[in-house]
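Since the structure comes first, as structure tokens, the remarks are kept for the end.
Note that one protein chain is taken out, while the other chains of the complex remain in position.
This part shows subunit A:
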Amino acid sequence: MDLDESFSSESSVDSDEELQEAFAAGKLRPGLNLELPASSKTINNTAGLNQTLLTIKKNLPWLERLDVTSKPATTHKDLISQSETDVHDDFKRELRFYCQAQATVLEVIPRLHSMSIPTKRPEDFFAQMAKSDDHMKRVREKLVEKQTAIERSEKAKKLRELRKYGKKVQIEVIQKRQKEKKEMLDAVKKYRKGQKDKLDFLENLPGEKKNSQNKKSADNLRPNKKREFKNKKFGFGGQKKRSKMNTKSSALDMSEFNPNINQKKPGKTGKGKPKPGNKNKRPGKARRQKAKSRKK
């Protein structure tokens, strides 16, 4: 019985006093603490590991293994800081791997060259690649797509900028014109009032260019073609399509009937009989043909 009691009291691990002691000692942090299974099973048989390493180690020449241990190369050293290796900073992590590979490449290639082993694949060497041509085509298409998307967005941005700039320029031009007009009027007024006796302000007028260059000719001031068509169709009283067709009332309308024209026989004021002398004025067929051949 005694044993049972003591056993039960010992088995209550998280009794209040013990927790308080642990908290005071700084082992616990505030918040709800989860009890992880105690990892007493960490086995690290260093001696055994080393032993096995020696047994399996093959002393092959380096050319068989091609393995290199390398620090990351110094090309992007400013971007990687050797001390802090935060795994979750993707960019830095990948950069570190990239630099490590670079360092290896820079070490191995000269070494292979010194052993007179060709390392670079010549252009005419065709063999099966790890990724099919189809796949590489898709990869290239994706890259091109990204490129065009970037270019399109750039163009859109530029257009937006241009529009803003264009608006600014337009406002400036309008203001300049207004200023010039005002100055001109002032100069004219002064001349009229007798303050300025010379008429030089009329010499250098800004609008004096060739007429062809001036886009504001009468032709260009006509309305749009579309506008013209619509005017013709709908303007000045509606449709003219059927304006010349007869209706009942217009067919019975006799106000424009002139009997002198339509009911009298021709002859009084007409041409009359052609004179017999008329024929002589035109040479005959043979004469005409001779004239024709002579002309040629």
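Rule of thumb we're sticking to: contacts are C-beta pairs under 8 Å (C-beta built on N, C-alpha and C of every residue); 3 or more make two chains touch, one makes a residue touch a chain; residues count from 1.
FYI, contacts and distances are computed from a predicted model.
The complex includes a chain that is not drawn, and of the options "Ribosome biogenesis protein BRX1 homolog", "Zinc finger CCCH domain-containing protein 16 isoform X4", "RecA family profile 1 domain-containing protein" or "Cell cycle control protein" the UniProt name matching it is "Ribosome biogenesis protein BRX1 homolog".
Checked against the full complex, the candidates A:53, A:221 or A:286 give a single residue touching the omitted chain, namely A:53.
One chain of the complex is left out; on subunit A, the residues touching it are 32, 34, 39, 41-46, 48-50, 52-53, 55-58, 63-71, 73, 75, 85, 87, 93-94, 96-98, 100-106, 108-109, 112, 118-121, 125, 127-131, 135-136, 138-139, 142-143.
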